[in-house]
Each structure stands twice: as C-alpha cells, then as structure tokens.
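Just dropping this structure here.
Part of the complex only, each chain left as placed.
Residue numbering begins at 1 within each chain, and the chains themselves are lettered A, B and C in the order written.
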Amino acid sequence: MDLSALQAQLRQFADERDWHAFHTPKNLSTALMVEAAELAEIFQWMTPEQSDAASSDPATREHIGEEMADVLLYLVQMAMRTGIDLNAAVQDKLAKNAAKYPPPG
Amino acid sequence: MDLSALQAQLRQFADERDWHAFHTPKNLSTALMVEAAELAEIFQWMTPEQSDAASSDPATREHIGEEMADVLLYLVQMAMRTGIDLNAAVQDKLAKNAAKYPPPG
Amino acid sequence: MDLSALQAQLRQFADERDWHAFHTPKNLSTALMVEAAELAEIFQWMTPEQSDAASSDPATREHIGEEMADVLLYLVQMAMRTGIDLNAAVQDKLAKNAAKYPPPG
C-alpha cells in the first residue's frame, strides 16, 4: 500500500471540498470510531462461526470491505493531520507487543 | 507500507501464541472498535484547537501513535481473516466517495 | 423511571420474538456500543457550540432521543441478562467518583 500516494489523494479530496476545518484530530478520531462501529455492527448478532462464513457472501463481503476502507481512510487522515508516521508507529507497537506477550516456551 | 510483510509478521505472532481461535471477524471487529475508542478517548474533553495541538507534546504523540497502530494492526488482521484486499477496498471506496461528494463547481 | 416495568416489557418483547439466544452479554455490549456510536455520529462534524444548539431543531432532537433510547434499552437488557442491579451499580460508581475527584477546597 502506497501511503504517500493515498495521503496525496485524500489531501486533494479534502482541499477541493474545503473540509480541513472539520478534520481536527478530535473529529477524525470520532469519525474513525463510528466507522469501526459500523464494521462491528455487521457481525453483532452472528455466532463466531457465522462471522467467519460471512465474507463468503458477495454482498456482505463488499459491505465488510467498505467499512474496513472507511476505517483506514480516517486513520490515514489522522496520520496526515498529526504528522505521525503510521509505518513507524506500527513497528514500535509490534516491538512492544512482542515484549508484552512473549511466545510460550 | 508493505502490507504483505506486515500480514506475515502478524500471522507468525498469532501462530506462536495459538490465537487463531480468538481471531474471528466478530472478535477482531470488536477489538478494533475498542482501540478506536481508546484513540478517541485521548481527545474527548479537548477543544478542537487543543486536539490539533496535542500531537506536539511528545508523550501524547506517542500515545496517539500507539492507539493508531493498534487500530491498523486489527484492521490488517481482519483483512487476513476475511481474505479481503485492503488496497482494492480502499480504491473502490475512494471512487464511491468521489461520486457521492462531487467537488463544488 | 420504572426499571422493573421496563425490564418486564423488554423481556416479553424478546420472548415473543425468540431473541434470547442472541442476547448474550457479548452481543448486547457490542449492540450497545454501536448505538452509542450512532449517537456520537450526530455530533461528529459539529463544533462544541453547534452540538449544544442541535437539540433545538425538532428533527435532530428526535434523532438524538431515539439513539439515547436505544442505548438505554440495551443497557437495561444487559442488566437483565447479567442480573446486575443498575441502581446499586450507579450508586457505587457515584461514591467512587466522589472519592476519585474530590471537590476543590
């Protein structure tokens, strides 16, 4: 995934629509959470097994993909607005997780 | 961002800890939403202006980056579990957004 | 608010529709979070001032009330399913909050 190209695309999109005033970290983080909830809503009444089977249905698969994309797009916009390097943040977190959850013996 | 390499890293991490039974789409989407809420919590009592200034503080910046990383890591695991191509989903969504919100004349 | 009467209403509603198998604490807590996100979505692009003015508009006021009701209805169902006394839980929490945030001298 080319994050720089994606950021450029999203920046132009927001520029053309004059959306920068709305895109504070406060608002973007709420919007991200709302999209995450829309993703979870798809699975809320399913059993664990049904949730694994859900992506075999073409319409549900498209719906899941769309909500996942919405989450990612707000996340990339958060990264732009805060100037945080998402790649570096992920590598830092993976290192922390490896220390926090050592593999069993 | 090299999503394939990241997916391989996450798959190995879950393999070593026997976490696959827990990583259903149902559980992963809830976990993703919980991380999104932890990100929003950072900004919940801030004014919009304070939320823009927050990432200038080193400790807050690290906290924001960590929660953003958590969101992305669960999103990548959702993509793996469902077999959904995150790049393609994002490009589809950008095309839909461009049609839904045409730039002003 | 007569919580016992409300619980009886909700129990009968779920009985008649055979919904008890779906109403595990896991599912109810996710559904509650989804409704909370729908409430937050109403205000996500508003300034703090606009969010205070929003309930003056009749249609928005009805929308806010409806999402608040959804949150409460899932909360009451969580209380029923877990057997937790919501009144007692609230009084316990108020006591903890008073200890945690002492009023300024």
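FYI, contacts are C-beta pairs under 8 Å (C-beta built on N, C-alpha and C of every residue); 3 or more make two chains touch, one makes a residue touch a chain.
Not measured: the values here are computed from a predicted model.
Counting every copy of the one repeated chain, the full complex in this structure comes to 4, with 3 of them shown.
Everything below uses one rule, namely that only the chains that are shown with their structure count from here on.
With centres set at the average Cα position, the gap from chain B to chain C is 26 Å.
Separating the CA-averaged centres of chain A and chain B is a span of 3 Å. Contact of a single residue of chain B with at least two other chains is seen at positions 30, 33, 37, 47-48. Those residues of chain B whose C-beta lies close enough to touch chain C in the complex are 30, 33, 37, 47-48.
Partner chain A is touched in their complex by these residues of chain C: 22, 27, 30-31, 33-34, 36-38, 40-41, 43-45.
Note for the complex: chain B touches chain A at residues 1-3, 6, 9, 13, 16-18, 24-27, 29-30, 32-33, 36-37, 39-40, 42-43, 46-49, 51-52, 54-55, 61, 64-66, 68-73, 75, 78-79, 81-90, 92-94, 96-98, 101, 103-104.
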